[in-house]
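Here we show just some of the chains, and they stay where they sit in the whole.
Just so it is clear, A, B and C label the chains in written order, and each chain counts residues from 1 on its own.
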Amino acid sequence: MTVFRVGVHITPRRGLLDPQGKAVEGALHSLGFPGVSDVHVGRYVVIETRAADAGAAADSVRGMCERLLANPVTEDFEIETAAPT
Amino acid sequence: MANVNPRPGDPAITPVLVAEHGLTPGEYEKLVAMLGRMPTFTELGIVSALWSEHCSYKHSRNLLKTLPTTAPWVLQGPGENAGVISIGDGLAVAFKIESHNHPSAVDPYQGAATGVGGILRDVFTMGARPVAMLNSLRFGSLESARGRYLFGGVVKGIGDYGNCVGIPTVGGEIVFDDAYEGNPLVNAMCVGLMHKEDLIRAKAEGVGNPIIAVGARTGRDGIHGASFASEDLSEASDAKRPRVQVGDPFTEKLLLEASLELIRSGHIVAIQDMGAAGLTSSSAEMAERGDVGVTIDVACVPVREKGMTPYEILLSESQERMLVVAHRGRESEVRAILAKWDLAAAVIGEVIAEPVYRVTEGATVVAEFPGSRLVTDCPRYSPESREDPEVAALRAADVSGIAPLPDEIDPAWTLLTLLSSPTIASKAWAYRQYDSTVRTNTVVGPGGDAAVLRIRGTNKAIALKTDCNGRYTYLDPRVGGRIAVAEAARNVACTGARPLAITNCLNFGNPRRPEVFHQLKEAIAGIGEACIALSTPVTGGNVSLYNESPRGAVYPTPVIGMVGLIDSLEHITRSTFGTAGDSIVLIGDTGDELGGSEYLALVHGVVAGAPPACDLKRERAAIDALLDAIASGHVASAHDCSDGGLAVALAECCIGDQSNPTGLDVHLGDLGDVSPRGALFGESQGRFVVSSPAPASVMRVAERYGVPARVIGSVRPAEDGFHIKAGESELDSDVASLAAAYHAAIPALMSSERLWSNAARQPALVNA
Amino acid sequence: MKFGIVTFPGSNCDYDAYRAVVDSLGEAAVYLWHKNHDLQGSDVVILPGGFSYGDYLRAGAIARFSPVMHEVAEHARRGGPVLGICNGFQIACEAGLLPGALLRNESLRFVSAPIAVRVENANTLFTSGYADGQRIVLPIAHGDGRFTADDATLDEIEGSGRIVFRYVDDAGEATAAGNPNGSSRNIAGIINDGGNVIGMMPHPERALDRLLGSDDGLALFESMLARVAA
């Protein structure tokens, strides 16, 4: 068993109001970044977990996302590749 | 005494290292004399924390001793985690205020949040359940991005922490002034309620009793926070960034419940928060109070990171940790209570007969001090004190000759200007972020004069307020100290409460500067005088010195937190007018006192003149008269006159309650030798605006106390407008414009288009 | 009648709910510890407000896995009444007892204030003491109160009369001005299709005494008493 570090992106489902993204976008414009056209703010969860291999680590993290980390009503998730620590 | 040797890897003790630890050469000599040898690095760290200004009060102790601290209702005065007063029915109130100025300057959100956490722990470790939070905040202008960043972050930090723990934040004060531009002030006050028999003191006792660390693990955060709080803010503070601590209000809530359960269980002897200077100060102070020795093994302390040294473990200021002394043999009962709340506990030491303070790392002794001398031998200073002649000259200036601006032809312009200044304007933008109604006791929440909480199971209520006017204290520290107490008392009295006692937070500059020490000395003298006159002893407090930035010191700001008692729920009185047709009575005398006023500062940019006189006998009489009138049932509303004077007070009575605005018609009559602007905007003390359906009764009561009172007009429906005649001057406005100015000012300044950027996180280094 | 009030780690309105039941209604109440699998014979379960598990990750996300939630779900499945207030509403949504989710307020700020809501359906177990369209004032105190669901779900709960409370303005209209958190369709409270699980962001348990500003929450508790007792 190895310890893997797995990163997960959890983002607000497209189409839902994202007031945080909107606020950041507005602030970036007023700070002089006029090229910014769209901002979304989600969560980044980094998990260290023991598993037999990278695939098993990712599978286990998928289970964590489905059960706890992401709300299926409002959020999507995406698992980065698992890397041994 | 054991043999103490340097630990492998410890830096050598050099004059530079000693200086970096904030010890003067004289203090270092004292340390060497106490030990009879050179200190180790660990010992140097311990002493640097315990002898820091923040922990030792070395520049203020001698002055604080002069404050009145006793009354029949005081159960615990200064010297414990919080003061405690009796309110009858077997109940007691524990309360204390504390500053978190420097951490909030580095990170306003975490700084304010952890400030709330610390003061909560001070109250529940007395055995009281926290029932209310207040605060007192000072920032520079909201026109600057940094001002908005600090204000927004502090308010969110206070709200997120208190809301999560579930303690209502019910009141406070917020002032914006350039004097605080480089160094904001963040003071938090907590008030708790308990049965008298649950009172517990943080006093280690009983040889052989285990010392237990409870709560969060110890990390590397906030190492040397206490000494950090004891130096000026400068560029160098930036490099000390890792000193910011992150609060965890969720763990705090668990600690609160577990601690109260532990105290009631009878399994423990003492409990104290690991606050400033962490494990070091909590263990040393508990040992000193109990006059016992202790031994602590840092190897037993649960840590968050690997490889932490004894130095780091002892000085960490990781939040949400407590130190408990349990009865020997009850460890498993203690653990069971903590486990119920998912909290960890580790026995890390023991109370010993030998009069030493000893720290070991496993079998090796890494620090050892003789007896309680570690705490008691700390240096005391009474440095030179001299008034700054520039301030004396400012005070002596005649401000009555300052010519009115052309706009002031219309006093409504002046009133609107004052109402829309952030210091006077509604603070709802801030306090709507605070849960003020949780625990369902809040009768009067933020926005009134003082907050009022009912006491369940009785017909009583308590009233709470924080107050201070730094500008007055700057111009005349003694008068400013008096007024801070008197104003807090007036606010409390307006709700129908008898002022009972205070806690105080003394926010000053560097005490080694004679003009700052003068301010401190005089302000404390003024506070003491007022506390005696008003029978409100001091039950505790906090001193925050070195509030300086390259711009200089902040205004001397002795914040008073007051608790009052309302005997009957029927007497609870609100500050806003209720009913058109009621008469408006002005209690107290109006002089031509524009010195130090908000009007001069805001409209003329002038900070000068003598602040308003504070005659403590008259203050007492006015408060007694008001309370008597309220008790006799003739008072519909009561509001004190403070910032902005009578005109602002009257406007607040009309527009403070957005769901029930009213108008008024007031004639001030013959002003004598008081100018119209003095009558409208001067800040004479000892005054109340009262509305009453039976003004003659109010005046009779006032007369009995020898307090001047007269009917100055009546409450009108809002449609009738707002009219004041002051001598030649006529102030006319519609009520909606006043309300708009007052309610929209801060939201407009804090609108999202005016967000700050990271640049605002850097303190502005003026002159640098 | 017996009310069971769940205490999660971080709950802080459990005490208010307890006092509301015992002091204002004169009924029996017990605290239900989140680690226990026992409702102690409660007729009604209250999921109270607060910050269960600090509301870390998402409000209510961790609490819904508490052991006691098995029994709460069972109780709800049997038709037993469940009242989710504030954090309790968030937990009920996370647990799937109610549709939708509660997201960060649109202002991104916590909001604590007395607020007006309109009773949209006075024909439920929890609202029969009100009149349809009645405007009442209750305190809110939350940072994550923006009710969100997809349009189909919103249409469905709206069409079946399951929107129980809506935020309204001074004129009693469900406008943006009256909406304190950006909730879809101004939704302040909804009920499940069985009519026995209600979730609401405003705090009826804080509005039982004129001394504290409003007693408009009384009718909600009295409605439950009348129906459950019958």
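What we mean here is this: a residue touches a chain if its C-beta (ideal position, glycine included) is under 8 Å from a C-beta of that chain, and two chains touch if they have at least 3 such contacts.
Predicted model only: the values in this text are computed from it and were never measured.
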* To do: Note that one copy per chain kind is shown in place, then state the copy numbers for the whole complex.
  => A x2, B x1, C x1
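Quick note on the criterion: only the chains that are shown with their structure count from here on.
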* Asked: Quick one: do these chains touch in a line, a ring, a star, all-to-all (complete), or other?
  -> complete
* Cα-centroid distance, chain A relative to chain C, in whole angstrom -> 30
* chain B to chain C: how many Å between their CA centres? -> 36
* Asked: Do you know which chain A residues sit against two or more other chains?
  -> 23
* Find every residue in chain C that makes contact with two or more other chains and list them. => none
* To do: Please give the residue numbers of chain A that touch chain B in the complex, ascending.
  => 23, 26-27, 30-31
* In the complex, chain C residues that touch chain A -> 57-58, 61-62, 65, 93-94, 99-101, 103-108, 146, 148-150, 182
* **chain B-facing residues of chain C, complex** => 9-10, 12-13, 15-16, 19-20, 49-51, 53-56, 109-113, 139, 141, 143, 203, 205-206, 208-209, 211-213
